[in-house]
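To start, the structure under review is shown below, and the notes come after it.
Every protein chain except one is present and positioned as in the full complex.
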Amino acid sequence: MAVSSLVSDEQAQGKVSEIFADIRKTRGTDFINNFWRAIAVDPDLLERTWNELKTVMIAPGEIDPLTKEMIYIGVSVANGCSYCVHSHTAAATAKGMTATMHGELLSVIALAGKTNQLAEGLQVPVDDVFMKE
Amino acid sequence: MAVSSLVSDEQAQGKVSEIFADIRKTRGTDFINNFWRAIAVDPDLLERTWNELKTVMIAPGEIDPLTKEMIYIGVSVANGCSYCVHSHTAAATAKGMTATMHGELLSVIALAGKTNQLAEGLQVPVDDVFMKE
Amino acid sequence: MAVSSLVSDEQAQGKVSEIFADIRKTRGTDFINNFWRAIAVDPDLLERTWNELKTVMIAPGEIDPLTKEMIYIGVSVANGCSYCVHSHTAAATAKGMTATMHGELLSVIALAGKTNQLAEGLQVPVDDVFMKE
Amino acid sequence: MAVSSLVSDEQAQGKVSEIFADIRKTRGTDFINNFWRAIAVDPDLLERTWNELKTVMIAPGEIDPLTKEMIYIGVSVANGCSYCVHSHTAAATAKGMTATMHGELLSVIALAGKTNQLAEGLQVPVDDVFMKE
Amino acid sequence: MAVSSLVSDEQAQGKVSEIFADIRKTRGTDFINNFWRAIAVDPDLLERTWNELKTVMIAPGEIDPLTKEMIYIGVSVANGCSYCVHSHTAAATAKGMTATMHGELLSVIALAGKTNQLAEGLQVPVDDVFMKE
Partner (left out) sequence: MAVSSLVSDEQAQGKVSEIFADIRKTRGTDFINNFWRAIAVDPDLLERTWNELKTVMIAPGEIDPLTKEMIYIGVSVANGCSYCVHSHTAAATAKGMTATMHGELLSVIALAGKTNQLAEGLQVPVDDVFMKE
């Protein structure tokens, strides 16, 4: 289905091979999902994207990792990215999202999708109190 | 800017007046933002939407209210709803989102937007392990 | 706000002037809205777009003109096109959309926006009976 | 393909079982499509969504049921919801959409998609006459 | 997967048959991809769309054909059109897009997707110097 080939472990060389090793080490698993094998067609793109993901999603911050995954799912659903919905729902589940939380997450996303359309459909003017500049 | 008139307190009657009162009581403030005044052009739509928001965003659940607001922002950004980004950023701030959390939230949304495009641009096939059926 | 200038009647020449005349004649009004003045920066684009609009929206067919306007609004809301929501809500109103119909239209759009997110969020597999090939 | 399991008739209990029965009774068919089986993972979400659909799409109003389905398709196409395009095209066909109407519907959606991009690409300022507030 | 049947060569008649012949002649290949066979369900829609594509993508202009294909891919990725990403990536490759260019194209699309979300998430006000009207 991909528009270009996925890079296998055998094909990975130089920078790609190093990033694949870092993905395995950082995540503590031998499994590398297709997303990384696909963007590996451009080693610099792979490196930039993986480094950004490590900084944004894995490094400690004020928002906990599970919350970040649920925000990620919300964005991916709204952008209609099938692959990302699959992979990040799996990631959220691995980080402790329960079935009840999944239902609540979907309910929030559904409500946001609905009210987004209503605000757009009525072209509601932004209240003054919501603006900083 | 709106495509129809906003319903003022003076114009609110019957069901609309009751919902406006419930919004004020539930939120503990006299302020009613434009979104509700806009969808009040259809009293049943107003009632359904407010009741859903109370159930999904306000009633207790496993996901805390601030996390729900941040997910809401993520969806609204991806859907390009200017009004909703404004109103829910204000709501998240009121519920305790710090400047640092706001930066982290934007970083997650930006990364998701980027990887959504990459997965879509390469049409990455979903890994078998991510599928339930 | 536009990224290029709007073409005034004084600036309109040749093909642009002819299309402006046809818009006025076809619609029976001297008013030409900004959309046509903006795309007039490329006379061929103006011509192609106006001809397609006449064929699709104005020429008789099995779907009546008001229904077409409401479908147009639905698409424009989902695509987040502020200008188009404004102009086609005005057009639908001019063609007989009542306040009640507007409320129903918004309710359908809102429900579709909500279920679109749910189907995407759960990656619901398409039922066999819905597929033709 | 789904990110969570579909709820079979055997697994349906309590509220889910009641809603499934109401879907069958309301539609006059034993068939329940995957969308409802998917969102049944959260019984309250299932109940809210089904009740909203009954109110918005099935209860009598000023817009006829077939027109509502065509608006729904327009929104779903623009939101890129593959499942919804499939299911609502089937629903519209069942309610009388002819092949000619389908072609006209697609022509309107295509034109809207095109002009949405043009208005966005040129950032056309909204004409004063189109604004209510 | 389609919601309506694809028109085979045997089923093509009249205007559809003529357009199919023109597609083959213009492209210098016997192969007609599914997109044209799908929209052929409405012969006028087929004719309008093919003529527009010939004018916009094939007729000589100031932007070269390969650049046009890459722009097309960018729009299609952002709109989440899986079919279009597949077909236009193939078209761009046929017109000389190298693997390096593909990586650069994806990098630009990914960066745009990211900054689009940031500008939307912060609701950045447009600088005066960027506005023409």
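Chains here go by letter, A, B, C, D and E, matching the order in which they are written, and residues are numbered from 1 within each.
Simple rule for what comes next: a residue touches a chain if its C-beta (ideal position, glycine included) is under 8 Å from a C-beta of that chain, and two chains touch if they have at least 3 such contacts.
Please read these numbers as outputs of a predicted model, since none were measured by experiment.
Although it is not drawn, the missing chain touches A, B, C, D, E when the whole complex is taken into account. Which of A:6, A:19, A:92 or A:124 touches the hidden chain is settled by the complete complex: it is A:6.
Set against the missing chain, the residues B:6, B:32, B:57 or B:110 yield one that touches it, B:110. Checked against the hidden chain, the listed residues D:45, D:78 or D:126 yield one contact partner: D:78. Residues of chain B in contact with the chain left out of this view: 80, 85-86, 89-90, 99-100, 102-104, 106-107, 110, 117, 125. Where chain D meets the missing chain, the touching residues are 73, 77-78, 80, 82, 85-86, 105-106, 109-118, 120-123.
In the full complex, the hidden chain is touched by chain A at residues 1-6, 44, 48, 52, 55, 126, 130-133.
As a convention for this text, only the chains that are shown with their structure count from here on.
Greatest Cα centroid separation from chain C: this falls to A. Chain geometry summary: the mean Cα position of chain A and that of chain B are 20 Å apart. Counting partner chains per residue, chain A has residues 3-4, 39, 41, 45, 49, 75, 77-82, 85-86, 89-90, 100, 104-107, 109-118, 120-123, 125 touching two or more of them.
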